[in-house]
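Of the protein chains in this complex, one is absent; all others appear in place.
On to chain A.
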Amino acid sequence: MIEMIDVWKTYPNGVMALNGIDVYIEKGEFVYVVGPSGAGKSTFIKCMYREEKPTQGSIIINGTNLAKVKERQIPKVRRKIGVVFQDFKLLPRLTVYENVAFALEVIEESPKVIRERVMEVLDLVKLKNKARMFPDELSGGEQQRVSIARSIVNHPPVIIADEPTGNLDPETAWEIMDIFKEINARGTTVVMATHNKEIVNTITKRVIAIEGGRIVRDEAKGDYGYED
C-alpha cells in the first residue's frame, strides 16, 4: 500500500531532513508518526503526497512509484491520497459545502454525484447543518472536520494527516480522532504525524518514531514514548 525504500531528502539549503527511511504500511493500517520537532515528520508526510520530492529512494503508493511519476501526472496521484493539515487549508471564500465539493469539481464529477457524496461526508463529520457557512464562521474543530470531509470525499484509499489536532483544544482533538477512527474502520489507511501523547497512548496503534530523519522505533501497539 505505502512503501518507502531508502528514502533521503536534503533540502536545497543543505538540511538533511530524511536519512534513509525504509517503511512498509499495509492497506487499512492506522499509523502514528511521532518524534521531536524538526525530526522530519512533516517531510516524511510531504514526500508521500509529493509536495516534496525525495533526493533519493523510491516511494510506492497505491501501486504507483512516485519517483517515476511525471510532473503532469502528480494531480492524479494526489487524488488518491487525502491530506489533512494542522492549519486546515480551507478556501476562505467558499462555503463549507463548496470547499468539500471542490475536491470533486477538480475531477469533473457530475453535479448529482457531487451533491450525494458531499452530503454523505458532511453527515459523517456532523456538519450537515453548517453546509452554507463560511470557514471563518466555524470553530477550529469544525474547520478541521470540513478539511477531513474534503480529504475523504472522493474515497481515497489513504489519508495522511500532519498534526491534525495541533491547533485544537483537547476535547475537540478527541472528536477529530473519533472521525479518523471511523474512517479507518471503513478500510482507509491512515498515517498521522502527531505530538499528542495522550491520544497516542490511549488509542493505541502502530507507532513510527522519527529522530534526525531516521526511523528509530516502529512498534505495532506502541506508545508515544516522549515526555512532552
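Convention: contacts are C-beta pairs under 8 Å (C-beta built on N, C-alpha and C of every residue); 3 or more make two chains touch, one makes a residue touch a chain; residues count from 1.
Just so we're on the same page, contacts and distances are computed from a predicted model.
*Asks:* Look at the options "Sarcosine oxidase subunit alpha/sarcosine oxidase subunit delta", "ABC transporter permease", "Cell division protein FtsX" or "4Fe-4S ferredoxin-type domain-containing protein" and return the one that UniProt uses as the protein name of the missing chain.
*Replies:* The missing chain's protein name, per its UniProt entry, is "Cell division protein FtsX".
*Asks:* With the missing chain put back, one of A:6, A:26 or A:105 would touch it. Which one?
*Replies:* With A:6, A:26 or A:105 as choices, the missing chain is touched by A:105.
*Asks:* Which of A:83, A:127, A:159 or A:173 sits in contact with the chain that's absent?
*Replies:* A:83
*Asks:* Can you name the residues of chain A that touch the chain not displayed here?
*Replies:* Residues in contact with the chain left out: 49, 51, 72, 75-76, 78-79, 83, 89-91, 93, 102-103, 105-108, 111, 150-151.
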